[in-house]
Every structure is written in C-alpha cells, then in structure tokens.
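Here's a slice of the assembly, chains where they normally sit.
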Amino acid sequence: MENVAAIVYTAGGELMHENCPNALCPVLFRPMIEWVNAALDEAGVSDRCYVRRSGEEEIEKYTGSAPVFCCGEESGHPVLSAKDWVLGRKDKNFIVLCAEAPFVDAASIKAAFDHHTETNYEMTVLASGGRTAFIKELEISSFWVKGAFLLELFASSDPEDKAGAQFVSSALKILSDRQTVAGTFISGKQEINMRAKNALELVSLNAAARTAVFKKLCAGGVNLICTDGVVVEPTVKVGAGTTILPGTILRGSTEIGENCVIGPNSYIEDSKIGNGAEVNSTQIRSATLENGVKIGPFSQVRPGTVIRENCKIGDYVEIKNSDIGARTAIAHLTYIGDSDVGEGVNFGCGCCVANYDGQHKHRTKIGNHAFIGCNTNLIAPVEVGDFGYTAAGSTVTKDVPEYALAVERGTQKNIENWVKKHDAIKIK
Amino acid sequence: MENVAAIVYTAGGELMHENCPNALCPVLFRPMIEWVNAALDEAGVSDRCYVRRSGEEEIEKYTGSAPVFCCGEESGHPVLSAKDWVLGRKDKNFIVLCAEAPFVDAASIKAAFDHHTETNYEMTVLASGGRTAFIKELEISSFWVKGAFLLELFASSDPEDKAGAQFVSSALKILSDRQTVAGTFISGKQEINMRAKNALELVSLNAAARTAVFKKLCAGGVNLICTDGVVVEPTVKVGAGTTILPGTILRGSTEIGENCVIGPNSYIEDSKIGNGAEVNSTQIRSATLENGVKIGPFSQVRPGTVIRENCKIGDYVEIKNSDIGARTAIAHLTYIGDSDVGEGVNFGCGCCVANYDGQHKHRTKIGNHAFIGCNTNLIAPVEVGDFGYTAAGSTVTKDVPEYALAVERGTQKNIENWVKKHDAIKIK
C-alpha cells in the first residue's frame, strides 16, 4: 500500500471499567489499542495519528511518536479532531480504525485497500463475512476513505451529533446524494468489527480471541484435549505434535517446540521451549529451555535462565538468572540463583545457592559432574570444581577443588533414652 | 415487611445424591437451603419454620432455633405439616419457599410482598421474568399467601396427593371457584425458580450461580479474561480494576481490593486482600494481606496470618498464624509458624521457624531489619533482635541480640581427591 495513512480513534466512555479508557481494556492481556497498532504495523501503515477523548491521557502510552489529538465531549465524531492533520495529506487514502475493535487484521486492511483502490470508491467499509452486506445495518468500526472525501465529510458533519454516531451514515447519505460510490469489503474474519458494550462483553471479546488462536493452533497440529483455562496470546508460536493441557497460559513472544507436553496449569511468558520438552504445572518467564528438558510439577524459572538439553528439573525448584548445563538433574526443593552450572551435575534435595548477602548479589560457578549433597548451602561467591562433591547438610563458603569432597558438619551424637527422660512424647 | 412469616420446605428425594437430602446439595459450596436462609435474612423475615422429609435429620443443622416439622411420605404437600404453626399466625402473610430453589433473592421476596399486599391477592406466585406469565405453566417454587387462605388450603387438600404435586394447582382451582384473586409477581431474576431434577442439573445450577456472580463482578469493574475454573461465592467482594485469572476460587467473606491480580489458580477463603496485591497460584485461608503484597507462585497462607504492606512473598512459602511486618521479603522454600516478624526483614531460602517440639507450639519474635540466612532453623521459643543476623545453615536455639550475628556451624574441610578415591562417579 502506498500513499496511505491511519487515524485510530477511541470511542471513549467508561462502559467497561471506571478509570480505564475503553481502548486500554485488555483482550488476552493486551490493551485493545495495541491489537489495532499491531495490525497497522503488520500492514505497514506507519503514517498515523490518534484521536483520544479528554481524560484519556493514558492512551498516549500506546501511540509512540505519532500525533495525538484530543476531542472533547462537544467535538462530534472523534475523527473531526484530526482535520488539520488530514489537510496536509489530502491526496492519501486513510484507514480509519476504532481502537476498541481489536480484531481488525493486517490481511483485511490490505485486501480492503486493494478493493478500495481497484473500485475507486470514495469510501470502503470493512465488514465481517457473516453479515449480509447491507451497509446500513452494519456496526462500522473501520473504513478506508479518500482524503479529499474525508475533508468534505468534516465540512458537512452535523455539529449536533456530539457522539459522532451519525458520522458514517451521514457519509453514506452524502455519497448517495452525490451519486458518488462507496462500498463494502467483506472480510473472511467474522469478528473483525466486534466491540464490547459492557464489561461482560469484554469477556466475550476475550473468548472470541481465544477461539481464534485455538483454530490456528489446531491447524498447526497442536493437540488440545480441553481448552478450559487455556489462554494463548496470538503472538505465541507452538510446534506440531505438542499437547497443551488445561489451565495453561502462554504469553508474549513465547515459542514452544514440537512434541512437547505443556501443562496442566503452566504459565509461560516471553520464553523459548525446545522440542520434546515437558512443562508440568510450572511458571516460566523470559527464559530458555532447550530440547528434551522436563520440569515440574510446581517449579519456577525466572528471567535470564537457560536450561540446556535434557535437564531434569523436578518439583519446588526455583531457578533465577542462571545457566544450567545439559543433563543436569535438580530434583526437588532447591533454589539456584545467579549461577553457572556445568553439565551432568546432580543436586540433592533442599539445596540453596544463596546469592544475596544483604547487600550484593554474587555469582556461583559449579563445574561439570559435580554432586551437591542434600541441604547444601553454597554461599556466593563460591566455586565448585568439576567432579566436586559437597556433603549433605554442609554450608560451603570456600571454593571446592575438582574431585574434592567439601564437608562442613559436626559429629553425630546419639543421646540414649533422651526421649524417655524428657517425656517428650506421651504415648499417642 | 410487617406481620410476615416464612415456611421453608424441602421437596425431598434423592434425585441428586444418595445419603444427601436435596436441600443440602451444594451450589457454589453452600447447601441450597443456606441460599434460601440468606435471602430470608436479608429480607428480614425472622419468623420461620421448616418442614423436612423424614430421614432428612441433617437439615436441622441449618434451621437455627426455628421449629422444624417432619412430613412423612403419607403427608401430602410438606407445607401441610406446618398447619398448627400457621394456626397461631393466621393474620400473617406467609412466604412459602422451597429449600431446593436456591436463587430466590431478598429483593424479589420484598417486591413480591409489596405486589401481594397492594393488590390484596390471596396468593401471589413468584415467577421469573423470562416466562410468559401463564400461571398454570409455571414451575412454582415460592409464593406469598395469606394465613387465612393457607388454612383453607390445608382443609381442602387432597389426601391422595401424597407428593403434594397438585397443592398449588388445587389452590388455584379454589381461587378460581371462589372468584377470589391470585396473581403473579414477575421477578427480574431469570433463575429465581431454577431447581435441579438430577445431579447433572445441579451442575447447571452451579453454572447459573457462577454466571450471576460474573455479571455482578463485571458491573463493578472487575476484569475477567477467562472465567474457566473461576468460582466466586456471591458473598465475596472484589474491587474495581482487579483482574481475576482462570482457575481462581474465592469463598466466604473474602474481600479483594482494587487493582489486584488474583490467579491463575489461586484459592482464597474468608480473607482480606488489600489494593494492588498480586496472588499468583497461592492458597489463602482466614488471613489478611495488606496493600501491595505480592505472593506466589505456589505459596500458602494459613489462618491467623497478617502480611503487612508491600511484603514480597515468593514461592513455596507457608505462613501460619503469624504477623509479618511491612516490606519484609520471604523469597522461597520457607515455613514461618506462630511468629511475630518485624518490618524490612529478609529471609533467605529454606528457612524454618519451627514452632513444635513434639509437645507444644511456641511463638517466635524477629525484630525489624533482621536478616535470616538461608537454611536457618529458628527453634521456638527464640527471639532475634532488630538488625540481628543469622548465618546460613545455622540452627538457632538461643536469642540473638540486636546487631549480632548468630553462627552455628562447623568449619568447612575440603578432602582432596575424595571423589577419585571413592570412585564415587563413573564417567558419565
């Protein structure tokens, strides 16, 4: 598309949330205006302006460097506020989009533009395929319009129509009076004009967005046994043969490989998961799990972590900002923070790689094939060499050379009959 | 409403569960009879009696000090069993309610009463708005009736009508024969007469109850991305701008503040959560979390706990019957029982405040800005002063003065080449 520009406007109101402009209400965690922005980005429409309502300053967090016009309650259709901006672009075609109709997509924008220019319409409304194409009956959220015609509309708009509700129909009337030509582009996407009139309908928008993603996933060979509680953002990629179990939330730039089992009840955000991985009831943020990693249930991987091939991470394991070498096993009840761990390392139960002394966070290094005994504390900064061992229950503050066993432990004493003397237990 | 009384009856049977009277089958965790009781409480109808079926003794757990009459299989409509009780109140108006139709509400009871008295009807049936008001076609669960007319009905009831199925229609016939007047009050609440005929329909009652709560939450500005697995009791309050994620169960007297994120997969019962809190995959019972507390994933707060402003509780943390001062951090794998913890305290990983010696539970006190090293055991009763430190891996049995560092630890020895000698690891 050449010589195009976009006007994104908010219809305003507090239909959904008090103190939250409608366009910022989230659909699948993302403000609706961001959906529209993403469609324009993908369609390559970079010359944009925004029109917001007064009191909706927060909108400007999502408008980048584009100009933002503010329309008061008295200003009619919000698009009128962009008049001067349009004047400088009167030879362009404009796509006018409502920031509260999140399901407009780049493909429809582009195809509608082709239709608009091929037919040489003054104005082309985007409609959903499910509807009969009677233009009067449509709820119109988006349309292409020639700049010159848009300026005429501005000139003739009814100043009494504060909410701008008649803006499009008056456009159609002008078209009809002048016998100029307008038309409709029917998108294959049913939900293209969906908008919420209240908070409950916002739930429906989310449901529609989820269903659209499920269709795409299924078409790509993803196995969904039960989609209850499954929320996958449209930005997420999932490989064929992967099973997603109920209660799983996948967000942001997450990429899941092939033949994985993800869930139940897993949460993965901005992370990369390799092929053949299993993520059971585990939360992962901004991390990488390579091929064949198995983790869970009830573990957490925090930002900056890489878990390399075929590691086996069990339950109640938290890993933060660490690099875990291939085939390492961390079975249970362990915290590893700010560490570089080698390959084939074995962590016993209850280990703690403490990285914080109250003032600073330090980094810990553990060599290949080390064996960290259960309930070991490694107090950073400390290093365990290749094949280094630590005895169970030891607090390790000094480096452990390769092949050495570090022991910090007293001698076990058994105090005979202590229990009888202390009457510590009544017979239950 | 003055001069009113209520008769709550059970229709009986084992349509849903064997060994569980229908009226005790739960909808959103609460026996249906309790829903009816709550509506009467809110409507202010305190003069009540109950009629239960024989074998349903368990009903009497939910009838307070009100008289309970038992009707056998041979006794016709259960209301007949309340005859003597009605006799002593014949000048009153009676609201007759089925304990198995849980969705009757105080507003409908009151508005129907106003209609009943203004029209001077003998009998006024509560119907749902969705139905055409043909009284014959209605499933009647509740009605207002004058005491005198109810006594007439008792006198003329058909003794062959064991199940009482014809009770209301025979009332209507009498009304018609005598040309006295009865009518219908149409409630705005669609589900007012909903009852379950089998266990699967009990699931539907639960679904209807969930949807009604979702509508109320949405109207109050709560953000529901996906309601799958979300179960919120009608008694729960949630502030505007709060997001509830899938799999979250909110129960009892729980109150959630504004702008929180609750879930996924959290369970909160009888607790108070302040504004701006985050509760991720965590279970909380009978506790208070003040503003700005972040907790989870996978933590548990047990009864008697207060977590004060802006505390940060991470994963695998259990807190029981404790008071945690503002801005305290408890990051991971820690149990705190029966403790009073100051402000700005930092707990390392794997700490255990042991409160049980096999015989008694003791209380532990930790001062402001204390720093509890990882894998510390604090053996109650014990006290750590302000700014007191404990070294990692220490078991602390004696009080730690303010600014002191408590150490219980041996000296680390590294046994060189121990691994080689013990052949502890074959090369993998």
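Order of writing sets the labels: A and B. Residues in every chain begin at 1.
As a convention for this text, contacts are C-beta pairs under 8 Å (C-beta built on N, C-alpha and C of every residue); 3 or more make two chains touch, one makes a residue touch a chain.
Fair warning: this is a prediction, and the values are worked out from it, not measured in the lab.
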Entire complex copy count, 2 subunits given: 3
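Operating definition for what follows: only the chains that are shown with their structure count from here on.
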Fitting chain A to chain B on CA atoms, where both chains share a sequence, rotation angle to nearest 5 degrees: 120
Distance between the centres, which are taken as Cα means, of chain B and chain A, whole angstrom: 33
Chain A-touching residues of chain B, taken from the complex the two chains share: 214-215, 218-219, 221-229, 240-241, 243, 245-247, 264-265, 280-281, 297-298, 314-316, 331-333, 346, 348-350, 357-359, 371, 373-375, 389, 391-393, 409-420, 422, 424-425, 427-428
Sites on chain A touched by chain B in the complex: 16-20, 25-26, 28-29, 198-200, 202-203, 206-207, 210, 228-231, 246-247, 249, 265, 267, 283, 298, 300, 316, 318, 327, 333-335, 344, 350, 352, 354, 356, 358, 369, 371, 375, 377, 379, 387-389, 393-398, 400-401, 403-410, 424-426
